[in-house]
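This report concerns only the one structure given below.
As you look at this complex, bear in mind that one protein chain is not there, while each of the others sits in place.
Let's turn to subunit A:
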Amino acid sequence: MGKFMKPRKVVQVLACCYSVCKAVIMKNIDDDTSDRHYRHALVAGIDHYPCKVTAAMSKKKTAKKSTIKSFMKIDNYNHLMPTRYSVDIPSDKTVVNKDIFRDSALKCKT
């Protein structure tokens, strides 16, 4: 009986604007906090995947199409669909916490 909502787990976001986006759990919070009375997790995911690039495109266009737009969100577990995959990324625990949303510089770092 293993707990499977753990950091580095790949999940699929089911919430409104990031629905069908894949994300990785950075930090999960299983106890109720003062502002969120449900189990939630901080996820980092890909909002916009790189588009298809052809040889006929200019360099500028290629560069623009190759960008990845990412997002960070705090989501209820009900709005996340866990998968059996996990990602092997070293994460700095001191940086990853809910306060990152207040400071945009910290957010970029995370």
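Assume a residue touches a chain if its C-beta (ideal position, glycine included) is under 8 Å from a C-beta of that chain, and two chains touch if they have at least 3 such contacts; residues count from 1.
The rule is simple: contacts and distances are computed from a predicted model.
Asks: The complex lacks one chain in this depiction; which UniProt name from "Embigin", "Large ribosomal subunit protein eL30", "Trafficking protein particle complex subunit 6B" or "Ciliary neurotrophic factor" does that chain carry?
Replies: In UniProt, the chain that is not shown appears as "Large ribosomal subunit protein eL30".
Asks: In the complete assembly, which of A:5, A:29, A:46 or A:74 touches the absent chain?
Replies: A:5
Asks: Mind pulling the subunit A residues that touch the left-out chain?
Replies: With respect to the unshown chain, the touching residues of subunit A are 1-5, 39, 77-78, 82, 84.
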